[in-house]
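What you see is the complex with one protein chain gone and the rest in place.
This part shows chain A:
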């Protein structure tokens, strides 16, 4: 069987973001494999360990994504395909380009992150599924393959569902799906020799990003000491919320 993880590179959530000329400036940010995609990489490696076959990484993004692709290969995936395009490309158009590459690979299972830590988008997995005419399971927390089908547990807005899905299918990840492994030193050495096939693409985005800004609300920072007299502090806090903030 063949298992594909579609991954992206994003700024570390602890990184400080800067804005330059109305755009997020990532030049000083630490860039990492998206943590939601990390679950996808771990899962394709586990599926391969259990069912045999091949685990493949597919990425669509600028040249810099190569570092994240190497991380995924160092975790243990076999090889990678990197569709290279600089600049913003909306997830629907991305899905179109990715679907073409995926059709050629003909995998049984495609996994990708439930939400992207840069665009805060949840669209890529479902859009890929639509482009391929496959089913999608979003926010997957457990995945088992049996007799050419998958049994998956996934989160809903309120609650959870267990579903049986025909393969091939797309799954988007959720925390709890697995505990991603760290790349080992031998893994990192091996990854250097693994194949990354680069394919330049030039798709036109359907969505344009006009402007980005960081609008941090200035917070009041009125912190009371409740270590000595918790009752007095609590009364004062409730008073402030009622009379000053007028929210209760």
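By definition in this document, a contact is a pair of C-beta atoms (placed from the backbone, for glycine too) under 8 Å apart; a residue touches a chain by one contact, two chains touch by 3 or more; residues count from 1.
Just so we're on the same page, contacts and distances are computed from a predicted model.
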Name of the absent chain as recorded in UniProt (options "Acyl carrier protein", "Glutamate synthase (NADPH/NADH) small chain", "ABC-2 type transport system permease protein" or "Electron transfer flavoprotein subunit alpha"): "Electron transfer flavoprotein subunit alpha"
Of A:91, A:107 or A:180, the residue in touch with the unshown chain: A:91
Chain A residues that touch the omitted chain in the full complex: 11, 13-14, 17, 19, 24, 36, 90-92, 95-96, 114-115, 117-127, 129-131, 134-139, 151, 155-166, 169, 174-176, 206-215, 217, 219-227, 230-231, 233-235, 237-242, 245, 247-248
